[in-house]
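Working notes for the structure below.
With one protein chain withheld, the remaining protein chains of the complex are depicted in position.
Now for chain A:
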């Protein structure tokens, strides 16, 4: 204290000579500020400080508003105001004066004014608009310092809308002779790019100029912009790779002036920036990566000095090497580097080493294996941050064998951790691991119980939701399900008998749901006992009303028999007068249902979770109600986008949030289970949207291709996959023989080294072996790509005995309902998924079938075409021809060369149009039949070429075509009768769709006769996708709106989004437009509407909405099955993209 006073006093003389001390004079504090600071330090209580500051602020306020205050005084006042704000006291009255000071002061005052502005305001503050003129003026000033100040403030904050006003001036500064001005101008543009990239779109060439600036400082500044742009769109800047590499080479080689050295390392900031840019450029791009290998190697070599700054460069280098296309030599060096980090005694480096390990462990699990002992040590590190990072690393290497140890470690951490943010994160991870790898039921339930108790009410709501879903949907065996549920019931009952008051609300909700649903499984447990336990919960003060409604719901399910009714009566009486309407409703339900057993059995059937709910998605049961209401004068329903549009037309203000809120909130409410009370209240609140429910409820019957569901039936299905495969995948791995695996499973006592070690060391070894078990085998499966652990990863729930008891049948059965799983699983195998998706067989059988595929196809002369086979005879219609002929691979095509000549036989009226590849249908000694289809505006023409390969003429040719799905009519007036020797006869048919199907097929017979001989016949079939019949439908948004309401058949699904571009929605719709020839009617914000028709008069409308990274697609049509078929093709189109 005295020290402060003393120093302040020594500063006093300088105060007399007015404040403007130049240079680095010590303590050039102004008198007022000095005394303020001194005053504060002398105070003893917070209260006194408050009083003093308020007094101070009042005096500042008075002075700033006085007209007699000079700018010089103003400057001093501003400094004091800044100080008060820093202490946490608001001085908003001074903001406007800060702007004034920047505007009117001389250079020195201006500087303080600008500083105050940049500290007081943020870029969304309205007062900032007043600064625009000042900045404009200063940018044009001849005083360099003023220009610098203006650029400095602009680079920190500027109102987005006003950028165009100063952009030309800033651009101009890029040519300024002074490098400091150029540098600041570049940084200002960087700021503009960050807050409004569109505004600076047109000056990208100027960025290039800055990159080539002769001053390294300006060039370095431009890299900020490039880093940002390249991160967003690496493809656009691949051409610059060479330049960046050259720059880095020069920097590393010490070609820059000494000024740029930092502790004798050349321009480390520049190096790191370049390394980050290179990482983005080289990611997934071998040829680009190759350009940078050499310089990366040199960077690694040069950075050998023992100083933080070299480690910083090394770390960035390692990250880059692991991000770009791998090169083994470099990876080796990088791995060594990581090793040095991990082993370093410096804690900061150790932390970064762990981080780097976490980053690379999926590509290189062996690296973690190498450092297992260090990792074990870090696990017990006194610094929680190190511990935390180690757990993150362990999380990435978790597998079925080490899950118990790792989860144990995580839970240990959770128990001591105080930070909510970490708790939420870690609890989610534990739940994820438990669901993925749980070794047995007991462990799973116990772990989840810990998760619920520790995570409490902070954790993500989807954890309890998916847990309940998992319980209710069950697994492969009824017996196992029963055991799991029974165990849950047992452990929850004992929890409730303990001290339920300590349990978090979420956990109580889970408990009451489980008890309500499954306590009947424990026969010796009487419903009345459970009811009493639940009743006790109801009486607790801490129980929230949401939990109460869960409890009441559970009671409703349990209120059976005499004791049940009496408890129910008592409870329902208490709560039927509750102020909470939900509780009141539950109480009513409880009361009624407990008295009427029959009704309850219908409303709440036992084990109902297994049966899908039948939902009429078109809400046809409401038709009567709707027409009545319409007749009574009600306004017809309008879909949200239409309402939004009308709103927008009606008012000048955009009311987007209101328009959007409805669909968003509906889809975002996660539906855990239709029986959970929260859901019921949700669905009753939004009764209009039962279709959303149908999507989930009716999932069994709908096609679910590509739908991401973590715990759906396929989730469970997919989880079976590795079990089936495990024998095949893991056996060849040298590190893990099946017997070893068994050992590891049964006990974790396996020691990797036979060398005897001292006791504590041995414990660690033991821990290590249990932690890193299975890592080696994983490495054989791991690919170079960084596969983030996704929730859909196959869950391995040990179900050994059940599995072996012949569950392959079940697999087959369940696969039938979900072809998508097969599709996803095998998509890497480059199998033609057209075939795969339709074959509903278990993967093993499937491969064998597929290997037969081509022969079968050849034998039956079946031809399958996709639209991409369409040949580009008319360039206008279809441009996407990439996959042409891919399907044709298997078909040995003897007529290949004839193709070209055959196409000349196309009827004249079709020759200009785009036709599919001419495909051979069948052939014998005398006849070769080929066909193609031609897309006309309003119809689809099938053209069949009959080539007579014999030496004699053929007569009385009769072609008969038939199809289940199509209407076939002959176009020619006089059908072909004969074909001369070695010539071609052509028949043309017009096809229309009777009944939509994903693929449609025409079967036909040709009967013919040689001049001498008996009639012969050949059969053939021709298959084509439904998409050939799809045409764009041009409608306006209004028409679309009215049509939408009229159509009764619909389907909804979530599709993958093409998200590699800037506008995922537009990109995705464009792909659909290109591949399926849909018409994009309009894109409104996050929603898009698309229309098409099946030839002439069978429209189908599509409504797309971006939601949580996927595309929710809703198709509607008056034609049954059309939405489903089209959905299939949309999905295919997006997958193939």
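In this text, a residue touches a chain if its C-beta (ideal position, glycine included) is under 8 Å from a C-beta of that chain, and two chains touch if they have at least 3 such contacts; residues count from 1.
Criterion: contacts and distances are computed from a predicted model.
Undergrad: The complex has one chain missing from view, so what does its UniProt entry call it, picking from "Auxin-responsive protein", "Nuclear transcription factor Y subunit beta", "Dynein light chain Tctex-type 1" or "AP complex subunit sigma"?
TA: UniProt lists the chain that is not shown as "AP complex subunit sigma".
Undergrad: Using the touch definition from the top, which of A:53, A:77, A:221 or A:463 touches the missing chain?
TA: Once the missing chain is taken into account, the touching residue is A:221.
Undergrad: Give the residue, chosen from A:58, A:107, A:212 or A:540, that touches the chain omitted from the document.
TA: With A:58, A:107, A:212 or A:540 as choices, the missing chain is touched by A:107.
Undergrad: Among A:152, A:370 or A:992, which one touches the chain that has been omitted from the display?
TA: A:152
Undergrad: Among A:207, A:226, A:311 or A:1008, which one is in touch with the chain left out?
TA: A:311
Undergrad: Quick one: which of A:122, A:233 or A:264 touches the chain that's been left out?
TA: Residue touching the absent chain, from the options given: A:122.
Undergrad: Applying the definition given at the start, please give the residues of chain A touching the unseen chain.
TA: 3-4, 7-8, 11, 20, 22-24, 26-29, 33-34, 37, 67-72, 74, 79, 82-83, 86-88, 90, 104, 106-108, 111-112, 115, 118-119, 122-124, 145, 148-149, 152, 155-157, 180, 183-184, 187, 190-191, 194, 217, 221, 224, 259-260, 262, 267-269, 272, 276, 308-309, 311-312, 315-316, 347-348, 350-352, 382-383, 385-386, 388-389, 419, 421-422
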